[in-house]
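Missing here: one protein chain of the complex. Every other protein chain is in place.
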Amino acid sequence: MSPLSTLTPPLKKSSAIGYGRLRGGARYAPTLATLGLFLAMFAVGAGMYPSFLSGQVLLNLFIDNTFLTVLAVGMTFVILTGGIDLSVGAVVALSMMVCASLLQAGWNPSMVIPLVILIGGGLGTLMGLVIQYFDIQPFIVTLAGMFLARGLCYVISLDSIPVTDPFFTSMAQARIPLAGDLFISPGVLIAVAVVAVAFFILHHTRFGRTVYALGGNEHSAMLMGLNVKGTKVAVYAVSGLCSAVAGLLFSFYSLSGYSLAAQGMELDAIAAVVIGGTLLTGGTGYVLGSVVGVLVLGIVQTFIAYDGTLSSWWTKIVIGGLLLVFILLQRLFSRKTY
Amino acid sequence: MNKIVPVVQMDDIEIGFPGVKALDRVSFRLFQGEVHALMGENGAGKSTLIKALTGVYSIDAGTIVVLGESKRFSTPAESQAAGISTVYQEVNLCPNLSVEENILLGREPRRRGSIDWRGVRARGKEVLAQLHLEHVDPGSLLSEHSIAIQQLIAIARSVEVNAKVLILDEPTSSLDAGEVAQLFDVIRELRDRGVAILFVSHFLEQVYEISDRMTVLRNGCLVGEFMTRDLSRISLISKMMGKEMDVLAELDQAPVRIKSTSNASVVPFIETEGLGRKGSVSKVNLSIYPGEVVGLAGLLGAGRTEIARLLFGADKSDQGSIKIKGKPQKLRSPRSAIDANIGFCSEDRKEEGLIGDLTVRDNLVLAMQASKGWARRIPRRVQDQLVDEFITTLDIRPANPDALIRNLSGGNQQKVLLARWLVTNPELLILDEPTRGIDIGAKTQIQKLVAKLASKGMAVLFVSSEIDEVLRVSDRVAVIKDREMVAEVINDDISEHDVMAVIAGGPE
Amino acid sequence: MKSLLKNRLTWPLVALLALLALNQVFRADFLALRMQDGHLYGSLIDILRNGAPTVLIALGMTLVVATRGIDLSVGAIVAIAGAISCSYIASSSDPSSLATAGTAAAIAVVAGLALGVWNGFLVSVIGVQPIIATLVLMTAGRGVAQLVTGGQIVSVSNDHYKSIGAGYAFTLPISILITAAVFVLAAVLTRRTALGTLIEAVGINPVASRLAGIRARNIIWIVYVFSALCAAIAGLMISSNVTAADANNAGLYIEMDAILAVVIGGTSLAGGRYSLVGTVIGAFIIQTLTTTVYTLGIPPEVTLVFKALVVLSVCLLQAPAARNALRRFRPAPKLPAKEKVAI
Partner (left out) sequence: MIKKSMFAVLAATGLALTACGGGGASAGAANGSGGDKITMGFAQVGAESGWRTANTKSVQESAKEAGVDLKFSDAQQKQENQIKAIRSFVQQKVDVIAFSPVVESGWDTVLKEAKDAKIPVILTDRAVDSKDTSLYKTFLGSDFVAEGKKAGEWLVEQSKSSEPVNIVEIQGTTGSAPANDRKQGFEDAIKDDPDLKIVASQSGDFTRSGGKQVMEAFLKNNPDIDVVFAHNDDEGLGAIEAIEAAGKVPGKDIKIITIDAVKDGMTALSNGKINFIVECNPLLGDQLMDLAKKVVAGQDVPQRVVTEETTFTMEQAKQVLSSRQY
């Protein structure tokens, strides 16, 4: 409950200046609102189920969502420019399939991992090029990319392929102990590193600032002499790269390749980014907000698993309902007139 | 001076768009240390020529030589790399980023590959100070500032690069007198430092004040290059318009104001008492009578636009009251204002006026259609009648109702927007900067139209940053200062100076 | 000829015809129609009948997209409509009567309208971004449908109900006649009234539209309600076609098909100008594509790759930039979209 009291001031502040134009502090309002809701949710869970209130439950949110975190990071880049990437889920599956099939064929992980990252980045770049140079809407190009990547999964194999490679197995089963008997997986470190790099790129490099400029006003960014074309292609490449990394993390997580894996994960990633406070119109948002968005989606699932009485359909309805609650509260806290 | 090699030399430039030749073998030169005005009516090809030089458009034929090197720009980045920096009329910055970032975007100081944010702040402050903008917080969002400040920040951005060539495309259209003077100081400073400056403006006085030389364009063709001091205003206008002097006599500068009939006995159409909105404006006591033009004068950012928006319900008021024809009324939305027979032309034509991808016809009847509701479509026959009528009376060109409005020039777009409200036959028409960024011909037409409308009994609220324009058209002038209405003067041969004195002196 | 090439409907139409021709090459009697049991029978009829739900949903989606929106919930609404009507019929005392079928359809349509009102409320009143607002119903809606059916496939045997999706009238499938009627309704609604112009205005410039006095809220509300209505009718068709409500799978991913159809038909997802005819062509391209997969005997594992390539090439054909590039093999001096041509 104490986290809530620390949270109240910024919320109040942002709603107080709800009129007028967005001011400095209000830039963080949606993200802070989400963070507050996450903490509230955690408090409610802890109140309802005693074993909920444990550090490991919190850490499991990270362990179980490494891939989604990385996907959301890539998606944040794309959405910041005002675009969208629907292909990420399918590219995750493709990365897993390539990984699993090559490892099965006896390749060395030191060859497979760079190759997978290359394929992901390559697909992303390709989609970016089509979007930029043929001037086709990102929604459609990446939808086609989704079909293509998913289709290639089937072409590789219809059966699920187990991964038995020792490196992958060790990545999957290694436990990095923290204080007490708490632990995290190596994947969490990778995800955290990706988040850190993304944060650095977005806030401390010219490329990152161009991403924001592009989302603010593409035409102006062009007239300001920024490299709009290159940046636009690059964000899709980044998203592709992130999808590939997420695919590797998913491989570590599940030690298999499965052509139907990660279906609909693109919508989870988009939802996480938006819940985290990034506007789909571009220009506003933070990569850390997206991480909070992922945690929110994760805690909703944990909540449902702890409840354990929801039937299949009530699970769906509750997820939808909680999504709605988050959106509405976020609107409430960060209301902006137009 | 002729011996010196020009910084920029453009020869026989041709650019065509589908169906139109925008530039036809135009040549142009720009020398170091001069302010060169590019003159012409809307649509003469000024913007196109500038965009050819800044790499926004590719040229179809001709040569561009910058500092002795032949260039062919295909992106603004290339042009900027060659030392050419541009400030456009429409602020082309990113509203979602901070002021300092907008100034330094793409050129941020870096340390070991990472942006040096402290350096950004320091440099931002420095540049703002150069333009006497110390009061602007470099860390604030661009969108928090008025259009005028944004425009100055855009100039700050181009000052920052140490450009060889600085292009200012209508930089003053949203600045008030003080800011213009401030800007001109900066321009002279830069000129004396050896920067070649290309200046485009519709304000003749400003052009004569600042420029050394001018190039005149008409209909995409070159008319000629002149020394400013050798060319009289009247002959410049005749060169721009391609008309003889007697035709120009029509465009006299005498007041177009028609003394309104005595309306002492009439109830004001709208009357506000203590009207205001938190964080915006306050204490607005304004009444406008039928058949009267009331001007709103004040410095930029004084709250002129805010008052206009309150009277139209575009923003909700939270203080004071409004009476319409003597009856208290709340204006919660533009719709409620429209239902009360009020019309409003916004100062931001592009963002708040035009529906770019719709035709002139659709744009023109839009407000009327909106107030009828979607279910009752205005019959095509009636639409055609209205559109034809206004195309003729307002001289809208091209006279093609099916042209997309975004393809019209600024002045013609403005006329369509005016017509949008005129067809609804409003009792009060609020015009916020209706003549900004349009050429003299169209400007005079609009001023005359306002006078004519008032003489037919319409109440008009006329907002403009040009005090002389306000004085020419209004019967009364309300003076705004620091987001409050401070005075109301009957426009009885008062001068610009008088109004300035009120602004300077505060409430009487 | 030149204006024909410029017309934005030309390329989708060419793509559709090319696909049909491809089928004809592989199977000589593909385009043949014959009479059977008093109605027309053949692959073309199948395309019409099976494509009807997609066309219907895409029509609603077109108007939503024109206001800069998107409706991801249509698939869930399809499931809910089917679930409600079939459950009603299955539990009624007279499960095979016309009255039962009519009541069931009416209840489902009303439910669809209510869901549309809900979506419209979130988008226009609360101001939630459309993709997220409709994601709520997309997620929860299928759960609601399963709740109605108890997770089971509810089979009905009601010939009247069956005729909605599988019946024939005037030798044509009733479903396509219903779709045609909705198309006419949409066309009349948007072009005979001012709705179309106002939708486009709101989609192109919402701020200016508000200042011009357009009640954007109502307009946006109307399009979401219309979209949901179309989805509900499509839900009736889909469940009636197989005389069963499958809450889990009915209308799954149909939102993607519909959005594709809208875009292939030449309406930009950025809002503004739209083309209902283009959408219809786009939807039939997608349905024909499915049929082509069957005709050509493309194995299921490469079906998606094939679809991706076709979709991409249709979109490429349509994109002016791509056409210019193909024609001249160098990037055209593209005018930035937001830039007004200053002449």
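Side notes on the structure shown:
Chains: A, B and C, in written order; residue numbering restarts at 1 for each.
The working rule: a residue touches a chain if its C-beta (ideal position, glycine included) is under 8 Å from a C-beta of that chain, and two chains touch if they have at least 3 such contacts.
Keep in mind that what you see is a predicted model, and the values were worked out from it rather than measured.
Put simply, the missing chain touches A, C once the whole complex is considered.
Although one chain is not drawn, the whole complex shows that of C:Ala18, C:Ile107 or C:Ile153 it is C:Ile153 that touches it. The missing chain, though absent from the display, is touched by one residue of A:Met48, A:Met111, A:Ile176 or A:Ala193; that residue is A:Met48.
Taking the complete complex into account, residues 27, 29-30, 36-37, 41-43, 46, 50, 146, 150-153, 155, 166, 238, 241-244, 246, 248-250, 290-291, 293-295, 297, 299-301, 303 of subunit C touch the chain not shown. Counting the whole complex, the residues of subunit A in touch with the unshown chain are 1, 4, 7-8, 36-37, 39-41, 43-44, 46-51, 54, 56-57, 60, 63-64, 67, 100, 153-154, 158-164, 169, 172-173, 250, 253-264, 298, 301-316, 318, 321-322, 325, 329.
As a convention for this text, only the chains that are shown with their structure count from here on.
The greater number of contacting C-beta pairs, out of the two interfaces A-B and A-C, is seen for A-C. Averaging C-alpha coordinates per chain places the centre of subunit A 30 Å away from that of subunit C. Counting partners per residue, subunit A has 219, 222 as the residues that reach two or more other chains. Residue positions of subunit B touching 2 or more other chains, listed in rising order: 56. Touching subunit A in their complex are the following residues of subunit C: 122, 126-129, 131-133, 135-147, 151, 207, 256, 259-260, 263, 268-270, 300-309, 311-312, 315-316, 318-322, 325, 331, 334, 336, 338-339. Interface residues of subunit A, counted against subunit C in their complex, comprise 130, 133-137, 139-141, 143-148, 150-152, 154-155, 158, 218-219, 222, 267, 270-271, 274, 279-281, 311-321, 323-324, 327-328, 331, 338.
Residues 54, 56, 75-77, 79-81, 86, 88, 91-97, 101, 105-106, 108, 110, 113-115, 117, 139-141, 143-144, 157, 278-280 of subunit B are the ones that touch subunit A when the two sit in their complex.
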